[in-house]
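Complex shown without one protein chain; remaining protein chains in place.
Right after this comes subunit A.
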Amino acid sequence: MRKWALAAAMAALFGMGAAEARTVRWAASGDPNTMDPHSQNVGTVTMVLQQIYDALIARNPQLGLAPGLATRWEQQEPNRWRFWLRDGVRFHEGEAFTADDVVFSITRALAPTSNFGIFVDTIERAEQVEPLVVDIITKTPDPILPNKLASIFMMSRSWSERNNAPRPQNTRAREEIFTVRNTNGTGAFRLQSREADVRTVLARNADWWGWREEDSREANVTEIVFRPIGSDATRIAALLSGEVDFVLDPPLQDLTRLRAAQGIRVLEGPEVRSLYLVFDTHRDELLYSDVRGRNPFRDLRVRQALYHAVDIQAIHRTTMRGQSVPTGTLFPPQVNGYVQAEDVRLPHDQARARALLTEAGYPNGFQITLDCSNNRYINDEQICQAIAAMWARVGVRTQLNAMPLAPFFAKIQREDTSVYMLGWGVPTLDALYSFQSLLATRNGAQGDGIWNYGRYSNPQMDALIQRMKTETGEARQAAVTEALRLYRTDVPHIPLHHQMIPWALRAHIQMPHMANNQPFFRWARVN
């Protein structure tokens, strides 16, 4: 009898254990600006919304593609992809998920007020074939459509239309729309409460389809409390004092201390974000230089000289405190199309740099202004200070112009610069995204050269980019490889490094580190 009582008590205890709240208190410097899934393509928004919403295609912890709301997909014709949808999925407010919701969500992402154009740029329309089968028709063959669709969240048509939010927010409107503060996804967590800039609480969606999947079986987080803490010192203090369990963006200078702190772990991993110095290779005379009548950066030897002048190992060691992966190529290995053999830097060689400058007709160097942001990338201003000093050592007198991101981006987008530092993430995880945005000739077409403010233009590169857009398989990889080689020989940029992103968390939490800096709590475990 007593044994039974004990067993019952044990069972009750375990039962309680299972129902016990397992909360992760999460802090980062920035707060999501909106809860609308198609309105702002920004990391701080996605990192919260991807807990709530699902896409047709999911990503696994290694960022590879995995079945999401679609269980399989196929390119049936060059311009037609077919997706078979998961059965029995329901939105948080109870609506069944069907092909019509996919048609609605794709259409919504195509709206002019959507910020997700790059992911749907080739799509003409979506069509329902059967209640759980949907076709997406593209304007041109798009071999990487599934990679792009992994970034388009699925919404409920009836819910969105009922709440008057069939399109993302229009900035001219004087009223906010419903989706700015409300969500209805199919994801692992539902939005429980939200106070912008203060607190966002997510609760586990026990009915989520994915809890039975391999990666999520052990996951047990029942609640996520996200709180933005802008001040670096305060964010770390909150972690050390136990008020926060997980800090997404600990500052580099605190890592040593955090590693030594008891009960705190630092997860380190590479980020899919690379930094470059970009030259104005277009103008006949630079805006910010003392060279008159010609543009030194149009001379390959000058670009090579400045490349040779950069001591990337010193930046890696000192400025980045080891938290960077020096690179000689356009994007990191996680991106589809990466070629190890093309990831080679011009060596640091000051004598060679001076010789090249002399050869190009600048034996005494020249003067130049380097534009930089000072709050966008990890240690961005310090990196630029180091670069300016290194260039000065070979005779190129460099003035540093470091600014907050708002005026910085405005300045470079006016092409009001001679050389600037840019960091670039690759949300599609495919080579085309970087090549098309950064190196295609600026012609006003959708996506082509939209971030190419040095106005690099090479017909050979344009032709290769064109091939990446349409070809598939090995032919496409050949084009990417060739473009990477051209990038190395033509030196339109000086590549610097891929960022590393450390995460700091309390030791009782386990979760995979994500190279896109987007944590997924569907894989997190609280012990």
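Just so we're on the same page, a residue touches a chain if its C-beta (ideal position, glycine included) is under 8 Å from a C-beta of that chain, and two chains touch if they have at least 3 such contacts; residues count from 1.
One rule holds for everything that comes next: contacts and distances are computed from a predicted model.
Missing chain, UniProt name from the options "Acetyl-CoA acetyltransferase", "Type-4 uracil-DNA glycosylase", "Putative DNA modification/repair radical SAM protein" or "ABC transporter permease": "ABC transporter permease". Across A:G64, A:P131 or A:P404, the residue that sits in touch with the chain not pictured is A:P404.
The residue touching the chain not shown here, chosen from A:G230, A:G322 or A:P347, is A:G230.
Among A:E74, A:E176 or A:E285, the one in contact with the hidden chain is A:E176. For subunit A, the residues touching the chain absent from view are 31, 33-34, 36, 39-42, 112, 115-118, 169-177, 180-181, 195-199, 227-231, 233-235, 237-238, 240-243, 375, 403-410, 413, 425, 427, 437, 444-447, 450-451.
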